[in-house]
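Just one protein chain is left out here, and the rest sit where they should.
Coming up: chain A.
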Amino acid sequence: MSASAGLLEPSASVGGCADAPVLRERGQREVFCGLTGIVWLHRKMQDAFFLVVGSRTCAHLIQSAAGVMIFAEPRFATAIMEEKDLAGLTDTNDELDRVVDRLLARRPDIKLLFLVGSCPSEVIKLDLSRAAGRLSEKHSPNVRVLNYSGSGIETTFTQGEDACLAALVPQMAAAPANAEQTLLIVGALPDVVEDQFRRLFAAMGIQRVEALPARRISDLPSVGPNTRFLLAQPFLGDTARALEDRGAVRLDALFPFGAEGTTDWLHAAAVAFGVDEMTFRTVVAPGRERATRALEKVRARLEGKSIFFFPDSQLEVPLARFLSRELGMIPLEVGTPYLHRTHLAKELPLLPSSTRLSEGQDVDRQLDRCRDARPDLSVCGLGLANPLEMEGLTTKWSIELVFSPVHGFDQAADLAELFARPMNRRDRLSDAIVPARPSRREVVACN
């Protein structure tokens, strides 16, 4: 324990943000809905298909978020509800069956089909869980059909992954009470990162390591009282609860960002699996050393710089912790769409107590605060990034943090570089071409 405790020295301000007041606002939220999770989830789950039951808006959102990926015959689509579906002229369930039959006939390689609920389907109370049950029976044993909601009224961005994984939990086989203790990594990680973690656990002697989601439905792990799980992502509240309901035990840890976070995360497993401290230190030392050395180079560019997080993915708190402790940045405001205190219990005390925490959003007021604060870097969505740049504020667009490999020792410097690059660019470009803040009319004219 003491090895990682060495890293967790109390910050200058005792207690950090553990008991800090949280600014909660209600107003316009400039965030994605949970449907967006499909864009990365379908890359991870190789025999799954995601069928959104929604409107043209839903289809348009996914194609906007997926960019060019949409053309590689991706494993997602939208069943667009039309006037006749809403007016009761056709039986929506019959229509859905027809669409699913057509889809599965076209894609015989699909083993797992998710019916993904949207705002329109939730508002008209289309019972997708019953539909999933019915279709599962019909297409058994070739295809399992499950359901979750990625609607904007219920989920924000990465919460779509939470809802999806929570829907998978009841599908996991029950591990007997006397089964050997297994370690479950929860959260869709890029394969390269997942493999790195598996190698580290194997080197510590933890042999039985599984992942949720699995790459294929046939590899879906079992779960039981002897399952110990580590959350790789901070946005998995419902999934964690579903696993706990089946007897699994969550290992409390920092999230694996940076040398410190990754060490603590690995250490939680080491302790739970009785790995001795010497072995643990020997195993993590090379990776931690590499991460620390690589971060040192980026630190010079980030140290002392202030940063402002708009809410997006729930990654904000752990990232602010990493940037503040390992790179010397100063978090001014850390906004998150949802603050899960239990899962962030180790993170919050490590944030400087001067940090303003905010949960939820009133985007216009938050923009006012950001303009007043004039941070060196603002982390925000693509709807805000260019407008803030035009006002002379340097930004880092946040979705990239969800799509890129950023966890673990060997991605720590890549993660830091994502924040350093916009500032590096700002410094490189000649001051002579910095656009003056234009009036709205000029903005229109220049477009």
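The definition used in the following text is that contacts are C-beta pairs under 8 Å (C-beta built on N, C-alpha and C of every residue); 3 or more make two chains touch, one makes a residue touch a chain; residues count from 1.
Everything below uses one rule, namely that contacts and distances are computed from a predicted model.
A.B. asks: Leaving aside the chains on screen, match the unshown one to its UniProt name from "4Fe-4S dicluster domain-containing protein", "Multicomponent Na+:H+ antiporter subunit F", "Light-independent protochlorophyllide reductase subunit B" or "Cytochrome c class I".
C.D. replies: Answer from the UniProt record of the missing subunit chain: "Light-independent protochlorophyllide reductase subunit B".
A.B. asks: Just one of A:L146, A:C164 or A:L384 touches the chain that is missing; which is it?
C.D. replies: In the complete complex, the chain left out is touched by residue A:L384.
A.B. asks: Of A:C17, A:A48 or A:A65, which one is in contact with the hidden chain?
C.D. replies: A:A65
A.B. asks: Of the residues A:S55, A:T292, A:T394 or A:Q411, which one touches the chain left out of the display?
C.D. replies: Considering all chains, including the one not shown, the answer is A:S55.
A.B. asks: In the whole complex, what residues of chain A lie against the chain that is missing from view?
C.D. replies: The missing chain touches chain A at positions 27-36, 53, 55-57, 59-61, 63-65, 68, 70-74, 76-83, 85-86, 92, 95-96, 98-99, 102-103, 119-120, 122-124, 151-154, 156, 364, 381-387, 389-390, 435, 438, 440-441, 443-447.
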